[in-house]
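Removed from the display is one protein chain of the complex; every other protein chain stays in position.
Chain lettering (A, B and C) follows the sequence in which the chains are written, and residue indices restart at 1 in each chain.
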Amino acid sequence: MSHNSFGHLFRITTWGESHGPAIGCVVDGCPPRLALSEADIQPFLDLRRPGQSRFVTQRQEPDQVRILSGVFEGMTTGTPIALMIENQDQRSRDYGEIKDRFRPGHADLTYELKYGIRDYRGGGRSSARETAMRVAGGAVARKVLGPGVSIRAALVQLGDDRIDRASWDWSALGENDFFCPDRAAAARWEQRLLEVRKSGSSLGAVIEVVAEGAPPGLGAPIYGKLDADIAAALMGINAVKGVEIGDGFAAASLTGEGNADAMRMGPGGRVHFGDNHAGGILGGISTGQPIVARFAVKPTSSILTSRHSVDRFGQDVEVLTKGRHDPCVGIRAVPVGEAMLALVLADHLLRHRAQNPDAPSEARLPRN
Amino acid sequence: MSHNSFGHLFRITTWGESHGPAIGCVVDGCPPRLALSEADIQPFLDLRRPGQSRFVTQRQEPDQVRILSGVFEGMTTGTPIALMIENQDQRSRDYGEIKDRFRPGHADLTYELKYGIRDYRGGGRSSARETAMRVAGGAVARKVLGPGVSIRAALVQLGDDRIDRASWDWSALGENDFFCPDRAAAARWEQRLLEVRKSGSSLGAVIEVVAEGAPPGLGAPIYGKLDADIAAALMGINAVKGVEIGDGFAAASLTGEGNADAMRMGPGGRVHFGDNHAGGILGGISTGQPIVARFAVKPTSSILTSRHSVDRFGQDVEVLTKGRHDPCVGIRAVPVGEAMLALVLADHLLRHRAQNPDAPSEARLPRN
Amino acid sequence: MSHNSFGHLFRITTWGESHGPAIGCVVDGCPPRLALSEADIQPFLDLRRPGQSRFVTQRQEPDQVRILSGVFEGMTTGTPIALMIENQDQRSRDYGEIKDRFRPGHADLTYELKYGIRDYRGGGRSSARETAMRVAGGAVARKVLGPGVSIRAALVQLGDDRIDRASWDWSALGENDFFCPDRAAAARWEQRLLEVRKSGSSLGAVIEVVAEGAPPGLGAPIYGKLDADIAAALMGINAVKGVEIGDGFAAASLTGEGNADAMRMGPGGRVHFGDNHAGGILGGISTGQPIVARFAVKPTSSILTSRHSVDRFGQDVEVLTKGRHDPCVGIRAVPVGEAMLALVLADHLLRHRAQNPDAPSEARLPRN
Partner (left out) sequence: MSHNSFGHLFRITTWGESHGPAIGCVVDGCPPRLALSEADIQPFLDLRRPGQSRFVTQRQEPDQVRILSGVFEGMTTGTPIALMIENQDQRSRDYGEIKDRFRPGHADLTYELKYGIRDYRGGGRSSARETAMRVAGGAVARKVLGPGVSIRAALVQLGDDRIDRASWDWSALGENDFFCPDRAAAARWEQRLLEVRKSGSSLGAVIEVVAEGAPPGLGAPIYGKLDADIAAALMGINAVKGVEIGDGFAAASLTGEGNADAMRMGPGGRVHFGDNHAGGILGGISTGQPIVARFAVKPTSSILTSRHSVDRFGQDVEVLTKGRHDPCVGIRAVPVGEAMLALVLADHLLRHRAQNPDAPSEARLPRN
């Protein structure tokens, strides 16, 4: 059962509300004797942290993570790793006016209908603040995957403005506030988002996540397919409405010849693929090629524009969300997307190893 | 753990290979005292059955399902329901030539790399034949959901040709070979697919699935979100490369005002939504509106055109797949998509009931 | 969730009723490339099979198992293994009189209260017939464990008559109808059970299961402890009311010095234990010593003696169970106990390997 847990052999369970005393997670199933300290986790949290540019919420949270268990003298012990971040800048007064009203596009109404009670402060459990723990858990997952596996994400579309893929440069990500790999696009986006923020509106985005170096064989057909688990992982991020693997929806417009990635033997007995329409996954199992996924984030629902809504008592009301919000929640979803892919891959690596301990770590033929 | 099981409280476990003696499934967790017989399941299987039109594989399979357990005197007993279909038209001779070669775009290579062995006959376990059992399980799931919940799917895009949504007519589906709700599009597709088939190629497609009448409150945040589970369910269908909920990827191009569905109180204390950009799900929980999902199916990889590939021994080869294949596997994925959505909803209905037995079955306010 | 599934990475899901058309199971998670055929499974089923001596039910069932999937050319493929046994000697007429009455000591009443419906024929799903599939699944589990792990069980107590442990001889088991390792006890039991059967009564029993050769490190603290999983596995066998590991309840009467197994280094860096009070498990993890468990089976509830009971309509009735029953169900529980232990160990072997791929297969020190 998965209410608040993700993964099977490598599993993260998160807890905490936006304005409670703390948020945290338990990472269970981590192999022993991996070097791990707060310093391995904090840099990823810092990327997701609020208050860092004009384009993300101005809530000030240092987001200092503490390891409370599962690590002894700098090494994982195989027992559950508890991580915790204390909430600091809770400023609950901002949210009093939405106590009884449902913000359109938010989980306010559905929590009310499901549970009959909700912690309305900052969205409570449904706040994107919970994703900080995914990022923390993802940092541990990277340790499980080891240095040979690289997982990176980038914003490839802001509103309806896409990057030019020919200009893709991973090193550009650190130079702008958008995790954008195309410098020209980043410049356009800066202008656009300043206007959008000023107008009290918001924009959606598309993020691409790429894992390189993952071994072939990850994925458990039929109902633990790697792409199915990635789809669940990414669709489960707040505000995500679509997920693609490889060519994704564009594959529908291709012909069979155009879509299927041809193969040839390469050096060292490695299978070489001409293309990667499949996004590194065939039949739900990784091929050893880069794993490529994209997800679409809807525009922030918390905006300064007044909209029709209803309240808990069944009355029509108008709702305008003040508070401190991201004009594009997609930006801070970039490190979250990376973390979710890391969590999926770490879980599948352990699962694969359990059933197939002698499977090759690269796509080599003949297998034996 | 989910290798070959799907769902938690309402769970289906499937087994069987394309050319083994039979395929089957176990449906576990079904509530007792629901009327159930083979006649409730067979019509759905008949929709997915091969050999029914020029546009699907000519393999002849009556696909007669048998209930082997869990039903007594026409009623479910609460114990596991075993379903089985004996394979008839196995024609293994067609597949000898791919015994040692990997068809591009197929799971042949990844099964080999993962397991070091594979039942190559007809794709073995990776064959879409397995989806017959999802359709059978989905028929049981519909019983759990009851007559108030309707789940229907349609083909909305073939290759790059989309339907005109203004012409949507559910009653058109039975009149063409494509489950197409737009009669004009169906006519175009017929021409197009005949040509594609003749040329030995194939096309992709997009399917839309809609559930009406599902109660609000389905979905278990944070890691059992309804949309995340739907994403996994649909992405796990053979050849699927993308999944969307509501506006999906198009939501990335909207503004916050444009995307968030405004609410007003309607008759009988029911919440009325002006639009359904969200596809019936907010914060991972159903709103009571129609649940709308789409998925993209890549073009059939088994085509009559020769392509570069490799074999088990690490040699370059050319592969041309004879056999009997669907020129567009997306067509037969339509009833499979319906079934997967039914399976997800039935599971979540039981989960929701367990934790929230007194939650309302409609989006009414005030809740109590 | 575990309604009808047992295990996690190596998981068996069973289905079927005593008098339905067949019983079966799906074994999921089995590693690939293990040699497996019906001939590997049938001998274990033959040990559990009814109709083989005067001391077990006279129902005639050949219990021929068929492998329907997951095996290709004599080898497992890593995909789910479906096993099925068709029911032959169903003789439903024997059970008509208990259709509306609840046999004391049986699941009749509890199924009625839980489900409001039950397949009363032969106990339906609650019949010990289901254990045939555990035995079949256990035979596959033995393949996973490999020839280095031996799992054997014996009847060590019939009614209140215990064996003399000093006379234990595994080779005696095949010489009597009781799986009894003490020839003198077997002779006494034969007399006793003949009398009991004649009088229309029944007896309980205690079974001991021993696994030798299992590696250290199996077990996942805190809530997947090996002993906890063994306890669940054995307590879940029909009619079992108690489970012990090692000294079990007798350990309560020992002192700390008397109970704790002292250690010394032995040849080849192996840890040598003076005793095995712990039954091969410390802190929920296997030590590498023999794993020893015992379970108590209550006397058969289906007896020829009339007893007070009630019926579905809330009326007092007298119940006398004719039919064909075992005077001591404990006898046929012996191969079932072995199978359950094999299932637990195979699951834990895979789990251990996933998290600790480089752990030693013997209790050697220093570890590295």
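By our rule, contacts are C-beta pairs under 8 Å (C-beta built on N, C-alpha and C of every residue); 3 or more make two chains touch, one makes a residue touch a chain.
The model shown is predicted, which means the values in this text are computed figures rather than measured ones.
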| item | value |
| --- | --- |
| Among A:I41, A:I81, A:A141 or A:C180, the residue in touch with the chain that has been omitted | A:I81 |
| Touching residue (missing chain; options A:P21, A:P43 or A:G148) | A:P21 |
| Residue touching the undisplayed chain, where the options are C:F6, C:F55 or C:F72 | C:F6 |
| Residues from chain C at the interface with the omitted partner, ascending | 1-6, 8-9, 14, 102-107, 109-116, 125-126, 130, 157, 159-160, 196, 201-206, 216-217, 219-225, 227-236, 238, 240-249, 251-265, 269, 271, 274, 277-279, 281-288, 296-303, 305, 307-316, 330, 351-352, 356, 358-360, 363-368 |
| Touch list for chain B against the chain that is not drawn | 1, 8-9, 29-32, 78-79, 221, 350-351, 353-357 |
| For chain A, residues in touch with the removed chain | 1, 3-5, 8-9, 11, 13-17, 20-24, 26, 28-29, 32-33, 66, 68-70, 72, 75-82, 111, 114-119, 124-125 |
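Quick note on the criterion: only the chains that are shown with their structure count from here on.
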| item | value |
| --- | --- |
| Chain at maximum distance from chain C, centres defined as averaged CA atoms | A |
| Between chain C and chain B, distance of the C-alpha-averaged centres to the nearest whole Å | 39 |
| Rounded Å distance between chain A and chain C, as computed from the means of their C-alpha atoms | 45 |
| Separation of chain A from chain B, taking each centre as the mean of its C-alpha atoms, in whole Å | 25 |
| Sequence positions of chain A contacting 2 or more other chains | 1, 8-9, 221, 351, 356 |
